[in-house]
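The complex appears here minus one protein chain, its other protein chains still in place.
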Amino acid sequence: MDENNDGRHRIQFANQEDKQEFSKFPTKAGRRSLSRSISQSSTDSYSSAASYTDSSDDESSPREKNQANTKGNSDFCVKNIKQAEFGRREIEIAEQDMSALMALRKRAQGEKPLAGAKIVGCTHITAQTAVLVETLVALGAQCRWTACNIYSTQNEVAAALAESGVAVFAWKGESEDDFWWCIDRCVNTEGWQANMILDDGGDLTHWVYKKYPNVFKKTQGIVEESVTGVHRLYQLSKAGKLCVPAMNVNDSVTKQKFDNLYCCRESILDGLKRTTDVMFGGKQVVVCGYGEVGKGCCMALKALGAIVCITEIDPICALQGCMDGFRVVKLNEVIRSMDMVITCTGNKNVVSREQLDRMKNGCIVCNMGHSNTEIDVASLRTPELTWERVRSQVDHVIWPDGKRVILLAEGRLLNLSCSTVPSFVLSITATTQALALIELYNAPEGRYKQDVYLLPKKMDEYVASLHLPNFDAHLTELSDEQAKYMGLNKNGPFKPNYYRY
Amino acid sequence: MDENNDGRHRIQFANQEDKQEFSKFPTKAGRRSLSRSISQSSTDSYSSAASYTDSSDDESSPREKNQANTKGNSDFCVKNIKQAEFGRREIEIAEQDMSALMALRKRAQGEKPLAGAKIVGCTHITAQTAVLVETLVALGAQCRWTACNIYSTQNEVAAALAESGVAVFAWKGESEDDFWWCIDRCVNTEGWQANMILDDGGDLTHWVYKKYPNVFKKTQGIVEESVTGVHRLYQLSKAGKLCVPAMNVNDSVTKQKFDNLYCCRESILDGLKRTTDVMFGGKQVVVCGYGEVGKGCCMALKALGAIVCITEIDPICALQGCMDGFRVVKLNEVIRSMDMVITCTGNKNVVSREQLDRMKNGCIVCNMGHSNTEIDVASLRTPELTWERVRSQVDHVIWPDGKRVILLAEGRLLNLSCSTVPSFVLSITATTQALALIELYNAPEGRYKQDVYLLPKKMDEYVASLHLPNFDAHLTELSDEQAKYMGLNKNGPFKPNYYRY
Amino acid sequence: MDENNDGRHRIQFANQEDKQEFSKFPTKAGRRSLSRSISQSSTDSYSSAASYTDSSDDESSPREKNQANTKGNSDFCVKNIKQAEFGRREIEIAEQDMSALMALRKRAQGEKPLAGAKIVGCTHITAQTAVLVETLVALGAQCRWTACNIYSTQNEVAAALAESGVAVFAWKGESEDDFWWCIDRCVNTEGWQANMILDDGGDLTHWVYKKYPNVFKKTQGIVEESVTGVHRLYQLSKAGKLCVPAMNVNDSVTKQKFDNLYCCRESILDGLKRTTDVMFGGKQVVVCGYGEVGKGCCMALKALGAIVCITEIDPICALQGCMDGFRVVKLNEVIRSMDMVITCTGNKNVVSREQLDRMKNGCIVCNMGHSNTEIDVASLRTPELTWERVRSQVDHVIWPDGKRVILLAEGRLLNLSCSTVPSFVLSITATTQALALIELYNAPEGRYKQDVYLLPKKMDEYVASLHLPNFDAHLTELSDEQAKYMGLNKNGPFKPNYYRY
Partner (left out) sequence: MDENNDGRHRIQFANQEDKQEFSKFPTKAGRRSLSRSISQSSTDSYSSAASYTDSSDDESSPREKNQANTKGNSDFCVKNIKQAEFGRREIEIAEQDMSALMALRKRAQGEKPLAGAKIVGCTHITAQTAVLVETLVALGAQCRWTACNIYSTQNEVAAALAESGVAVFAWKGESEDDFWWCIDRCVNTEGWQANMILDDGGDLTHWVYKKYPNVFKKTQGIVEESVTGVHRLYQLSKAGKLCVPAMNVNDSVTKQKFDNLYCCRESILDGLKRTTDVMFGGKQVVVCGYGEVGKGCCMALKALGAIVCITEIDPICALQGCMDGFRVVKLNEVIRSMDMVITCTGNKNVVSREQLDRMKNGCIVCNMGHSNTEIDVASLRTPELTWERVRSQVDHVIWPDGKRVILLAEGRLLNLSCSTVPSFVLSITATTQALALIELYNAPEGRYKQDVYLLPKKMDEYVASLHLPNFDAHLTELSDEQAKYMGLNKNGPFKPNYYRY
């Protein structure tokens, strides 16, 4: 399996094969490739979106077509511009779930904080992304957009964006060549030069570095959302090659808590149910790793009556596990009696072949961590074991004595493969991206240097505040006297940077 | 909509239209009909099983075919006897989830407690049912079987049963005429007369009453599993027409707790996620009705971070709700601010058009109670409202001002329509049925009269005990001294009949 | 230890020594005796009330005093009538916590449903009881009252009752002779004959049977609240000696759920904290018995981060335990590793000396069940073990190797000995008693025969409804149409008798 190692067109960095879950390009075996990073929530919309999207039978390449929108504009390349109306409806539905972004649109529309901004973006292209892009436009920006994944584009949404005047270059089922062609068309256009980059995975950034390094001379900054892309940026920074400020929005508090703790609390249940219909009550479960993801999984499973124990390498997290009511064990102590084994470590070979051998009949094994190496799935591809695909994403691996282990998503991320991401999480991500762009674009000279920055806490708080109306939550305001007593500005930030939440 | 009112071939009883959710026969509008009772768990396997089952393209009627199994036996009628091997595999997989039934098979196999029993059965025909039927055979019974629903038969399972020698008459997609023809073929066969009836819904019982009343002269008893069928039996009993003992297995403790509290605790989450991908955290939810179903729903939603309040008519349940941490409100007080409205009352018009009018945009409305009249869905079929089907089982009902209410399963049971039933629950049901048959068949004369009985508590306890090994649960045994002190038999029953659990 | 076996003045019944926890009379060893039944919630007010009550230094016997209240009435015998004012204040505070009883007083005051009732009562005499007694008076009854426990009387409350005109005969620290003298003075008074009895423990009933059997000729009924008293009544009934209707208010739904599940959920934590200051988080706990009491304990401990497993003899309760997320074990499997062992079985010798020997150092052992024999405390009174009293109700039992087991309340009921009972529970009990008296007194002839009855469900529901305003809970009312559909009366009862809640 070289699924993780395409090696092509890639900025080199250490352990790169470990940092990506899927290549964006199909392997020889034709395996569907999904996404590259844990935190790219937009990836996850892929599966749910898919259910809405008709797959077109039109087999001709968009690159060969001549298309124009109703205003005669043809600076785009999508599957079928005629799907624009259907895409518009999808976007309108998404707008209802992204009220924070819509509120931002309203609040900032007067001042046009992105007036003059020329943003080139490379993300999953879904209805939610479209709400982001159109928000950027409403705030004054010009946008050119392409897809960060060859499979995840919702064609009708791309069409709707093109119809509304955004220069979008993307379709579902691009070839590798198409992929880079689309990126190039976004960046390389006459009479227009980007001054902001919004990237998800780092491919766009890489391409600009490689082909159009001069672009960086006028660029105000890069906003990057994925684990992989952020890692690449830190590598560049370490190597002294980062020549513009970059904003790491992956590690903002709000995003982290939602992507990990709160989102996994729900997706672990959803992923297990959709694949196995298993009853949680009374099940013995071991969760490997008690970070945010593990905490979310444990909380949900315990709440539904499972009997959960955990493994940990970090004594602080282990002690938290104790206080939260989970036995802290070594996997070998309990492996024989578990009904489910769930990995959330970010590490590799956490579940070994030897441990798989010792599981009991019917044990469910799945991964909520960061890559498909947490469970040593490769070790199961041996002649004496029989694989039986019983449903999409569900394999029975059968031992010679008849024992079956139920492996989900071949060890890839359960929450990406087998459940969906709530639009609320997508909204937080998109709002964070928009604010990061505004911040970088409007920052006084000198505030940001050629380095990678976290989103300022005050903006993190602002993202949160934009989402509170969803819950009809009412914030209390400090009185002048109280603010003085606490040594705080009444508008925040309210916590020191090291605050743990 | 006359979906609930076919009126044909039916024993009359009061309010019959309310007691059934679906007709077993398609309406003119061709709407798929699923099941007739809340508690017919086997019904629910229909939807999940469907994913495994190939729909055959063979359009000829099984009644016109000449088929024989490999032993030359042709006393059956199924879609295609050649599917037997595939069906056998399905049964083997189901056996793994029904270890209680397999244990019963082993424990009772020596004594053959059903030797001489001639059982005619009318149930959903699924892999799980097959495990039950083959258990009855292993315990000494002869069985003839037919389907209680024209759509729910797994053809390959029926084939496997036929291959193994069971006289099965059933296929997926029977006509109404086929349905009664199959029942008749089960009952009316030369040289064989049933002495036990296992029914699910009461149609078989009805047919025997009507056509072959003499059969009851030699019948040891009827075991009935559904709310509807039990209701019919109580009607018969009240009318003095019940001429054999009948066992109501619908209301045994174990079955009730699992079908309602524990199963709904999981299916409410599953049903909502599969249909809407909604995030539970922070959502304001009102659950109408705080019986077992409502308790299960509230527990799960609260555990996942929803803010839940309840409505109740019964002050005792309301007080329980208070102590469990839920505000007890009238629906009108809160309807404007709710994100979800879930009915679990068993009543009708619990959510009225007026209340639907006052819901906020995006409110999700669904039903976990007993029939599709809890939400007044009919009132939404008016010209000023637009219905938009956005997914299977999901409608957006759109008001003139653009407000959308998200209605699930058109107000039918969410857990039947949009989630699956764990095999563990099916196992409890099947084991209870088997024990009820054994009890009635072996009871000394006079123990049971011509009345409807609940399963004896001791057998209820036995069903539970057979399922404990699934959880590696170890029971403590009373010492002689302790049993004497408590005034109990060491083998149970351990509680008085009025014990509330 | 013959603490449980005074044998004097007691109606004989089987296993009597097991059914009572404490004698009401001090043993030779002078050990304080508290109460006799699990369910006598009023007992528990003893400990909390004690903190408010000054113990008087006046050593003369009340029987020798001549006292009169301010109206010149002297038909009472209390410690010191001058304490009436202080007692009145205590009663007024209690009234605030017993709004249900106050509401009943208001609602029923016009109709005087107890007009003509002559009630003789024998209960703990506390501020809460006084609220009950004065409610009965407000509803038209004449009352004479005495104490069911020689230690539990709040003298100042008794004084306040006497001042208000109730014929009360009780003080704290009665001798055995005083006890029966007081009862006799209540019953045997010229020109007044009781027609209702309210008893708690059965001593009053016993005395009337023995000394004044003619009283029963005019008695409308007995209301009995304790496990012990109810047991005695059932014995009488079985023996054909019960000559008036009796109401068992101990087993009403509302009372049971509050006394057991909800109350123990809180008192287990309270009792453990007050005695040991133990941190719950991460503690390994085994709870023996998963009935209502065990369920309450498990729920609370799990919620605070303890890792809880259970033992059970009943497979149905065991299966509930599984589904609620608790491992079901035999005590011997886990005894070595537990931090706490809690008994909730109602059985004896549930924790044996052998198991105590195997506990680890620092293990806490306590009892939430019904009697002090659940833990075999007697077996610890051997020479090789050292007992060290480290606090009130806390003993360290020290093994020769230095191992300490921390035994609470010498194995008596933790919730009675070491925590308090919320006034809300006392309110439910008192309201239930009042309604039972009203029901028996007003029932049309023939409704109740010479038997023991449970409170009618409708009155149980009424008790609940009177307490809902405490929680600002708003009941939904059935529409006529809905009531008809459900086959219910709009005012209840709402459930069949066998409903499990």
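Note that the chains take the letters A, B and C in the order they are written out, and that residue 1 is the start of every chain.
Here is the rule we go by: contacts are C-beta pairs under 8 Å (C-beta built on N, C-alpha and C of every residue); 3 or more make two chains touch, one makes a residue touch a chain.
All of these numbers come straight from a predicted model, not from anything done at the bench.
Undergrad: Thinking of the whole complex, not just what is shown, which of C:Ala68, C:Ala115, C:Cys243 or C:Ala303 touches the missing chain?
TA: C:Ala303
Undergrad: For the chain that's not shown, point to the residue among A:Lys211, A:Lys257, A:Lys360 or A:His396 touching it.
TA: A:Lys257
Undergrad: Which one, C:Ser226, C:Thr420, C:Gln433 or C:Ser465, makes contact with the chain that was left out?
TA: Here the residue in touch with the unshown chain is C:Thr420.
Undergrad: Which residue, A:Gln67, A:Gln96, A:Gln193 or A:Asn349, contacts the hidden chain when the whole complex is considered?
TA: From the options A:Gln67, A:Gln96, A:Gln193 or A:Asn349, the contact with the absent chain belongs to A:Asn349.
Undergrad: Which residue from A:Gly281, A:Gly321, A:Gly362 or A:Pro456 sits in contact with the chain not drawn here?
TA: Result: among the candidates, A:Gly321 touches the missing chain.
Undergrad: For chain C, which residues reach the chain that was dropped from this view?
TA: Touch set of chain C with respect to the missing chain: 48, 51-52, 93, 96-97, 262-263, 265-266, 269-270, 273-274, 277-282, 284, 300, 303-305, 337, 361-362, 390-391, 404, 419-425, 470-473.
Undergrad: Touching the missing chain, which residues of chain B?
TA: That gives, for chain B, the contact residues 281-282, 302, 305-307, 322-327.
Undergrad: In terms of residues, what is the contact footprint of the unshown chain on chain A?
TA: Answer for chain A: residues 15, 18, 253-254, 256-258, 262, 292, 311-323, 327-331, 333, 346-350, 460-462, 464-465, 467-468, 471-479, 481-482, 485-486, 492, 494-495, 497-498, 500-501 touch the chain left out.
Operating definition for what follows: only the chains that are shown with their structure count from here on.
Undergrad: Using mean Cα positions as chain centres, tell me which chain lies farthest from chain A.
TA: So the chain farthest away from chain A turns out to be C.
Undergrad: Determine the centre-to-centre distance between chain A and chain C, using the mean Cα coordinates as centres, and give it in whole Å.
TA: Using C-alpha averages as centres, the distance is 58 Å.
Undergrad: Can you give the whole-Å distance between the Cα centres of chain A and chain B?
TA: About 41 Å, centre to centre.
Undergrad: At which residue positions does chain B touch at least two other chains?
TA: Counting only residues that touch two or more other chains, chain B contributes 262, 471-473.
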